[in-house]
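Report on the following structure.
With one protein chain held back, the other chains of the complex are shown just where they sit.
The first chain written gets the first letter, and so on, giving A and B; residue counts start at 1 in each chain.
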Amino acid sequence: MASALSAQSPVRGMIQRAATDALVKLDPRKLAGNPVILTTEVVAVLASFSTVAEIASHRPAAFAGQIAGWLWATVLFANFAESIAEGRGKAAADALRAARVDTKAKLIVDQATGTTVPTSAHKLAVGDIVLVEAGDMIPADGEIIEGVASVNEAAITGESAPVIRESGGDRSAVTGGTTVVSDWIKVQVTAAQGDSFLDRMIAMVEGADRRKTPNEIALAVLLAGLTLIFLIAVASLVGLGRYSGVVIDPVILGALFVCLIPTTIGGLLSAIGIAGMDRLLKFNVLATSGRAVEAAGDVDTLLLDKTGTITFGNRMATEVISAPGLAPDAALRAAMMASLADETPEGRSIVELANSQGVAGEAPPDAISIPFSATTRLSGLEIGNMTWRKGAVDALLGHLGMTRADMAPELSQAVDRVARSGGTPLAVAEGTRLVGVIHLKDVVKPNVKARFADLRRMGLRTVMITGDNPLTAAAIASEAGVDDFLAEATPEDKLRLIRDEQARGRLVAMCGDGANDAPALAQADVGVAMQTGAQAAREAGNMVDLDSDPTKVIEIVEVGKQMLITRGALTTFSIANDVAKYFAIIPALFVVSLPALGALNVMQLASPQSAILSAVIFNALVIVALIPLALRGVKYRAIGAGALLGRNLAIYGLGGVVAPFIGIKLIDLIVHNLGLA
Amino acid sequence: MLNQLRPAVMSLLALTLLLGLAYPLAMTGLAQAVVPNAANGSLVRVGGRVVGSRLIGQMFTRPDYLQGRPSAAGDGYDPTQSGGSNLGPLDPKLADRIAKSAAALGGDRRTLPADAVTTSASGLDPDISPEFARRQVARIAAARHMDAAAVQALIDQHTEGRFAGLIGEPRVNVLAVNLALDQRFRTGKPQS
Partner (left out) sequence: MTWQGWAEIALTLVLTVAIAWPLGIHLARVLEGRATPLDPLLRPVERAILALAGPQAATSQTWLGYTAALLAFNVAGFVLLYAVLMLQGMLPLNPLKLAGLSPDLAFNTAISFVTNTNWQAYSGETTMSNLSQMVGLTVQNFLSGATGIAIVGALARAFAAHRGEGLGNFWRDVVRVSLHVLLPLSVVMAVVLAVQGVPQTLAQHIDITTLEGAHQTLVVGPVASQEAIKQIGTNGGGFFNANSAHPFENPSPLTNLIAMIAMNGLAFGCVVAFGRIAGARKEARALVAAMALLLAVAAGAIYLAETQATPALLQAGLASAPNMEGKEVRFGAAASAVFAAMTTGASCGAVNAMHESFTPLGGGVALFLIQLGEILPGGVGSGLYGVVVMALLSVFVAGLMVGRTPEYLGKKVEAREIKFAMLAVLILPLAILGLTAVAAVLPVALKGLSASGPHGFTELLYAYSSGGGNNGSAFAGINANSPWWNDTMALDMLLGRFGYIVPVMAMAGAIVAKPKLAPSAGTLPSDNGLFIGLLIGVILILGGLQFFPALALGPLVEHFQMLARTAAPLR
């Protein structure tokens, strides 16, 4: 996980860069996308003019000046929040850019002879074919059309162990910026310079083409609407106040307006979005858009491949059943002998099982291994005239010239029992005699059951996808605790399942790596492609997992939810804050003309001016105080929607009502005692 | 919207005939046939002469009559100008008016019921509270030279309690009491 993406630049540097950025972002054009903060800036400008006018006419301007100053601070704090969120991504982007140095590619100009011409990488066009040899950097994204090579992809994944890439199949995609360590390959370029995977990654990490997500747009509409409502409420005060003989200082009116509009969430909204993408990056997952992250929070159905996600990729031997009349460990020994030369994980697990039960042995040098072949579906060992063979039950029976009916009933029952329990039965023969049955078991990863229970509480349905027969699938499904399974699944079945779920109004997430997963990945609302997977899969999905760890989908869903929760919590907090601000400002505004309204000054603030100033200061500081929360995100808890809402409402709703009463009172004490107002 | 013109006009006309003419006329016919007295204003007659409506308050100023509440309808109990004083609770005009009413009523002000000095919402309130009626017993008895207990008994007779024990307030219908007073104690007639 030491990826380029998790690179940390020094904290102090980041803060400095963010502070500079915050000033640059004062440019109103840059604030156009954030109506709340833009409005605040307009009011700050007006307050500043007002201050200058006061000074020019030799009237006391300290109060107006302080208000103007804190309004500017409000804008700067909001900008700072966004900059600091962008900072991490910028640092990661710099690391990635280092990988994008220009290389000389060996462009094949004549297919027949294989003649190459050195060409600058950025001059390569889609469809060009290049030769990449050991030690060369792959010049562009492409598909291997010939050859096998081990490739170091650390530049992208941070994983330094090389991976095998070969033509044909699901491991044929290579990424520009990675390096061939051994052998050679011919690569057909699939992405033009500037549009490569690395380029897209940099853009994404940097947030350069960050577009607002649907939910962000909806929230922005709500905030703009609230801003308008408060504009009406505040502007109308001019007329309403005039009736009651109250002449309201425009600076105070502006201060009231800024305090009421949702500056807290308005200032932190984009930071929350960027931080959400960033949290995904920490998991080494790259989303093609914020929209995808948001959709992850909404997922109802999670399709999980059995192998690698729910079970360890490899089956393991857990017992060997002897044929009747044999010594108890005769079959175990035979199974071990048949597996001595078998380097597959299954074979090794049989040897380990035997060793753990005190049966040991080694293949003598003259032993001849019988390798597994697709035609015989058997493997084994031959020492002199002794042979041991193991394989699928019907294959071995066929080899021995037997049928199921010829099997000892005990063994036949054992075969059925193993199959029913979700395992794979293998038969073992010594010479021409059937001696036993090996139980190969799909081992469910520890903890998955608990995680699926969490998911269920989050409201997600898990569906296991497997090529196994329904019997085996059902047994594993119940052991892992998934809600449903799809057995003997073909890629078409997967696609159909996704469409069915979607037709029922559910959002579906899945991960995949094969080229044949591409349609399903594209169809799913959240498709997570494995970085090691086929190019087609990587193109079809809307997220790429650089670690190629399919269990990551669960974290992705949590990050999506966390982002939405953080937005909701801060919006609620922001709106709830207004109650206290009213109680600070309204009495201050009217008390001179209507002394009876002094009764509304429940906080006992020192003076009208200090009340207003304190509210404005609180409004600005609360943004800073909430930056860490915006970046970290409100923690997601899988306790069910109702309980989660109750909890967050108590904290951010009630808390949002209460907190500013305390905060404004404290600030008022300070402001008053310092003689600021 | 032009293609909606025909349905708009046709359905409006049809519904107007049904709801604006047929419905109220049918209701009028039905009410006149079944409950003619109620449908015509619950009129009260004395010797064939209509002297008022049981439901509409009248101005009573004579000491031998039970008197109603102050009224803001026209010059007092004018059904063509129904309505309240619409004075706010802090309006000095209200304080003055109430102070005058209280002074005119006399007696221990602390026990004076609020309806005695306040105008009703309609200005036509036919009722007063039993407490307000009780305060007038002595005056009526004196004016009519009769036993106070008899007057109180008559008022009790015309006191209506809460509907079902819960709904509304106990009340005395002023016109009903005064009609009963006239009927039982002819001495109360004006000496004109």
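Rule of thumb we're sticking to: a contact is a pair of C-beta atoms (placed from the backbone, for glycine too) under 8 Å apart; a residue touches a chain by one contact, two chains touch by 3 or more.
Because the structure is predicted, anything quoted here is derived from the model rather than measured.
Enquirer: For the chain left out of this view, which of A:Ala32, A:Ala161, A:Ala374 or A:Ala596 touches it?
Expert: Checking the options A:Ala32, A:Ala161, A:Ala374 or A:Ala596, the one contacting the hidden chain is A:Ala596.
Enquirer: Contacts of chain B with the missing chain: which residues?
Expert: Contact residues on chain B toward the absent chain are 1, 3-12, 14-16, 18-21, 23-24, 27-28, 30-32, 34-35, 38-43, 49-62, 65, 69, 73, 77-91, 94-95, 98-99, 101-102, 109-115, 117-129, 162-163, 165-169, 171, 175, 178-179, 182.
Enquirer: Where does chain A touch the missing chain, residue by residue?
Expert: 214-215, 217-219, 221-222, 224-226, 228-230, 232-244, 246, 260, 294, 297-298, 300, 456-461, 504-506, 560-562, 564-565, 567-569, 571-572, 575-576, 578-579, 582, 586, 589-590, 594, 596-597, 599-600, 634, 636, 640-642, 644-646, 648-649, 652-653
Just so we're on the same page, only the chains that are shown with their structure count from here on.
Enquirer: Indicate the whole-number Å distance between the mean C-alpha point of chain A and the mean C-alpha point of chain B.
Expert: Those two chain centres are 76 Å apart.
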